[in-house]
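With one protein chain withheld, the remaining protein chains of the complex are depicted in position.
Up next, chain A:
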Amino acid sequence: MSLRIVVCVKYVPDATGDRRFSEDLTTDRESVDGLLSELDEYAVEQGLQIAGEADDAEVTVLTIGPEDAGDALRKALSMGADKAVHVEDDDLHGTDALGTSLVLAKAVEKTGYDLVICGMASTDGTMGVLPAMLAERLGVPQVTLLSEVAVADGKVTGRRDGDVATEQLEASLPAVVSVTDQSGEARYPSFKGIMAAKKKPVASLDLDDLDIEADEVGLEGAWTKVDEATERPARTAGTVVKDEGEGGKQLAAFLAEQKFV
């Protein structure tokens, strides 16, 4: 039987751009160009590698987001994923992590899966909670923050580099995996891949398709509320000196003045 891999990806504002908030204090997705979150490229890469090792596998990329988020799916398809699912609904605007995990869980179940792969975090929200929430909702093992991952004989194994220890993990499929930026460089789409991606199927789902009520998601359904967002004041310009042979001593004097020494 075919190994069904679903890779969850996010379309995010480019982190090198001048990211800001909209008037309703949600992430402004207009003023900065969006792209496939860099950390999700690693998830797509591992999905493709695992599929390559399997006798028979299919890689589906899944995203939630406005129309533009289709760009993230297109990128993943051009890297080599087989098909895509785009959950798009106006009522999803402002959905928080809990709501997102609900939608992802329903969409993953509807798609059918043996293995869900996520990036370690998004590059905009950076919470890093989605994979755990998704595993909780799906009721399947969480095998997360892996720097190495392999699938064989109905089991997923991997190496997790934790804060104080390195752990080897093992779980039976189906499971939710997340991979770090140490899991292996993501491939660049080839010209052939980019051309092929144009013909790959992208299914579109809305909240009705997933049996989710509008008030369970969106800004109104969010369980957290941002009351204020203030741009950080630019740091006041400090002293910059050119080393003329005494730079280290000058720096030491500064540290002493600041009572660090």
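The definition used in the following text is that a residue touches a chain if its C-beta (ideal position, glycine included) is under 8 Å from a C-beta of that chain, and two chains touch if they have at least 3 such contacts; residues count from 1.
Going forward, contacts and distances are computed from a predicted model.
Missing chain, UniProt protein name: "Electron transfer flavoprotein subunit alpha/FixB family protein", from among "Iron-regulated ABC transporter ATPase subunit SufC", "Fructose transport system permease protein", "Electron transfer flavoprotein subunit alpha/FixB family protein" or "Phosphonopyruvate decarboxylase". For the chain missing from the display, the contacting residue among A:83, A:110, A:137 or A:187 is A:137, taking the whole complex into account. Considering the full assembly, A:126 is the residue among A:2, A:31, A:126 or A:204 that touches the omitted chain. The set of chain A residues touching the chain not shown comprises 15-16, 18-21, 25, 39, 96-98, 101, 120, 123-124, 126-133, 135-137, 139-145, 147, 157, 160-172, 175, 180-182, 222-232, 234-235, 238-243, 245-252, 254-256, 258, 260-261.
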